[in-house]
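Omission of a single protein chain aside, the complex is shown with its protein chains in their original locations.
Moving on, here comes chain A:
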Amino acid sequence: MLQEESDLSLIIAQIVQKLKGSNLYSQLERQAWASLQRPEIKLESLKEDIKEFFKISGWEKKLQNAVYSELSVFPLPSHPAAPPEHLKEPLVYMRKAQGSWEKRILKSLNSMCTELSIPLARKRPVGEQKELLNKWNEMGTDEPDLSLFRPVYAPKDFLEVLINLRNPNYENGDSLSFRTHLGLIQVPLKVKDIPELKECFVELGLNIGQLGIDDSTQVPPELFENEHVRIGQKVLAEQDSAAAQQYIRQGSPTALRAELWALILNISSQPEDVLYYEQLKTNVIQHDLLVDSLIYKDVKLTASNDDYYFVFEDYLYQVLLCFSRDTSVLSHFAYNSASPPKSYIRGKLGLEEYAVFYPPNGVIPFHGFSMYVAPLCFLYHEPSKLYQIFREMYVRFFFRLHSISSHPSGIVSLCLLFETLLQTYLPQLFYHLREIGAQPLRISFKWMVRAFSGYLATDQLLLLWDRILGYNSLEILAVLAAAVFAFRAVNLMEVTSLAAAEAVLADLSTLKKT
């Protein structure tokens, strides 16, 4: 009892601390002061009256949403004496692996920089600044010579690192057989099995209505869809984050989705947010970063060639270039096992006073990174709002897909979950694929790293991301990946090579996520 109480007060203290520095706090203060003018506020019962006022005017709801948002994002403190690294990642061997992976990436970036003799960052001359400002809405038409740039890494490079992860304290003397894990990932992490998954994802059960299935033309709308839409509108009217998160587990109606996601992520476009985005834009205009070219190249290679997203090419530049310069993103490294790479001012290598984070937001984009943003363009067409939503999605979910950690939503756990599900429930298929040299994870890894963006039709993808938001977890990606294999199992049993297996699974666009 005592432990729980002290845990709770610790959490409360932490959240209060965080919120005190936020915009909401000053707004609440101002509202409280202004409310003193109101006739219903009496000196004798000042505290209760103000609280009542907050409740009626909707400010209490906003505060509630903010608290809920913090709870969703920040991990619970484990032990008061735990050092900050533990918050990032409790297991030492994982931290070490992440550290060496980061060194590799940075080395690759630096050597590209030296090879091409391009500085990591430089200030743009005034003429160039003006030009860029004019072209801000159509950067896609720019055709810089990107042939010498290569993406810093691709998902398959990352997979190799994960395959070689080992826990030094774990000695599995057994030879590989069906009693051990036959997949590529060989670390002993706890993942959920089907009964646990069923319990966790109870709203996805067969007896509960879902959008994406129960709103198809064959099903009369009175059965589920109409009621579901009505509830959605009510949730939006109430502006309740937690309710929205619960609601969206059954899928979001297309017309309500943009607002629901903003509510769940606790994003409201305040003037300060627009200003902040404009400030980032100015940073882009004034300075040119090497990663900008990486971003350009990535967009040109991926989103520009995509049937659904090519239309939004220019939005992608506007979001990603600003994202690289956003130092507020650095705060998520407190709970991300990764750490932002450091670079040194020219000539001052090793001197800490001259160290800066590079890129300013600490995130080095890899091949396919722009696909995290692309689906959001279907929902938001105002650049600063699009930006905010993407940033929040990144610091809540996407970062876990490309950093090494033991978190249940981290990519390592997702891979293990996928392989375990497949090995347990489709052993014949798993064995067959392994025999022909087509380990299933080699095929599904890229789907999960990109959260299926670019692999599913957009309407299906958005339904999938509804569930990620609803359950505040990425485990559903692994479950979907396993389900895809199950769905195509018959064809897969007949293939005899990795290439053929890839071909069978190449086109997921017709799959309806059920």
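By definition in this document, contacts are C-beta pairs under 8 Å (C-beta built on N, C-alpha and C of every residue); 3 or more make two chains touch, one makes a residue touch a chain; residues count from 1.
By our rule, contacts and distances are computed from a predicted model.
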UniProt protein name for the omitted subunit, picking from "3-methyl-2-oxobutanoate dehydrogenase (2-methylpropanoyl-transferring)", "Integrator complex subunit 11", "Polyglutamylase complex subunit TTLL1" or "Transcription initiation factor TFIID subunit 2"? "Polyglutamylase complex subunit TTLL1"
From the list A:163, A:311 or A:330, which touches the chain that is not on show? A:311
Contact with the hidden chain, among A:32, A:113, A:200 or A:258, goes to A:258
Chain not shown: contacting residue from A:112, A:162, A:267 or A:379: A:379
In terms of residues, what is the contact footprint of the unshown chain on chain A? 137-138, 140-141, 143, 217, 220-222, 226, 253-255, 257-258, 304-308, 310-315, 377-381, 458-459, 462
